[in-house]
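One chain of protein is taken out of this complex; the other chains stay put.
Entry: chain A
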């Protein structure tokens, strides 16, 4: 054994490799404006490109880039896509008839027809497909029975009247049905291709066809980078200006920042310290998300939480502005309601959440004095002098820091309150939340579609997501009316929802804390970026300025 000579040889060869590599050290990801290439990042990999089974926002964005549904969001405006116009329902809001454009094609040259929608929707509700978003079809006639295995998928009330006319029949009027159609689960699928690849459909870039503005390439199904190239078969391809979108998975905010500053990224997403550091940079762009974090109070387990003054005291003792700035630091927004801002508009074009906050803002306004008063009053009404509760939270760094912040703030302002923090892995926390095995828990809800009902539905008395058990008869009636008697009357419906939101906030049935925002750094040369209420980009009109 000649270890010494072997070692020497190894060292020399390693050293020379390093030297050679050092000479090569160029940044291969630099962008060039003349190529119309956009370089951006995602925080994780694509999980699936099968629009029926997709569950995560990253795959959702890739699908919105490469596929086209009936409608498409451009910013907050809902625009016709494969459908030629936004359809008005008939038969009391129950029947929708869509005329599809004749020039829509798949990237293999096939026409996009009404049959592609029928096939995709039947497939999504089929239990064998194992779609985790199938429940979005619930209002379509027969969908629930099919999902429960009681009826054949072909019984779904959606039919191709002819190649370019699609008709959908609903159980009852769904006023927000149009907004749901932008969710990838409602996208069409090419039956021939789905059947060809079977369970491998959508598992790599090659095993599917595209009908959207871009085609996916370089995606092996598990890798950390992919490219979207302009799709010449897209019906509106003359509007598309970008030739390529390069996407890279970056998980470390400081890496994202370093890459952005060396022109390796046109759009970087930061968090924590990196976000705080860049807050005053001209390229800093906060993107509020349709995702709200709130405290659920378990009224079934802690009787004191049934007392309105106790709930209000807890809410008012939280300085949301300070919390968002000091603990989160990612330009998240202090929440006034459980329905986030920039999600939905009232018929008069004002923001729903803002309109609701006009009369109820006090319930979420920080005031030590009011909090103390309400607390003492509440304790007296309940007949206790102190309260010990367990605060359950996720075990992420952010969640732990947040819990400690709330613990110290609430305990210092509300005498007699003792909070014990329990941080658990997400899935464990979730399972306990759903089983009602908690006192106080920080929960979050992201919108499935941009309508206040996606949030307000959660807190009706019988909703399975109402883990805390808050209940209000008037609230239940208003939500019910918005879905039935007022379903086809937008003004009356929004008045119901607005009143319901006011009741929920006034009563602090749940305590809204913050609306999540993503801190982006965006290259000033990138123009025409549209961001939808479903938190997705539309790159159809995006370009790189010279």
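Rule of thumb we're sticking to: a residue touches a chain if its C-beta (ideal position, glycine included) is under 8 Å from a C-beta of that chain, and two chains touch if they have at least 3 such contacts; residues count from 1.
Note that contacts and distances are computed from a predicted model.
When the unshown chain is looked up in UniProt, the name that turns up among "Oligopeptide ABC transporter permease", "Aspartate carbamoyltransferase", "ATP synthase epsilon chain" or "AtpZ/AtpI family protein" is "Oligopeptide ABC transporter permease".
Across the entire complex, the residue among A:252, A:281, A:322 or A:381 in touch with the chain not shown is A:252.
Contact with the chain that does not appear here is found for just one residue of A:65, A:116, A:448 or A:507, A:448. Only one residue in the set A:92, A:127 or A:416 touches the chain that does not appear here, and it is A:127. Screening A:45, A:145, A:421 or A:530 against the full complex identifies A:45 as the residue touching the chain left out. Not every partner is drawn; the one left out touches chain A at residues 1, 3-4, 7, 10-11, 14, 17-18, 21-22, 24-25, 27-29, 45, 47-48, 50, 53-56, 127-128, 130, 132-135, 147-149, 199-203, 220-225, 248-252, 254-255, 258-259, 261-262, 264, 425-428, 430-432, 434, 445, 448, 464-465.
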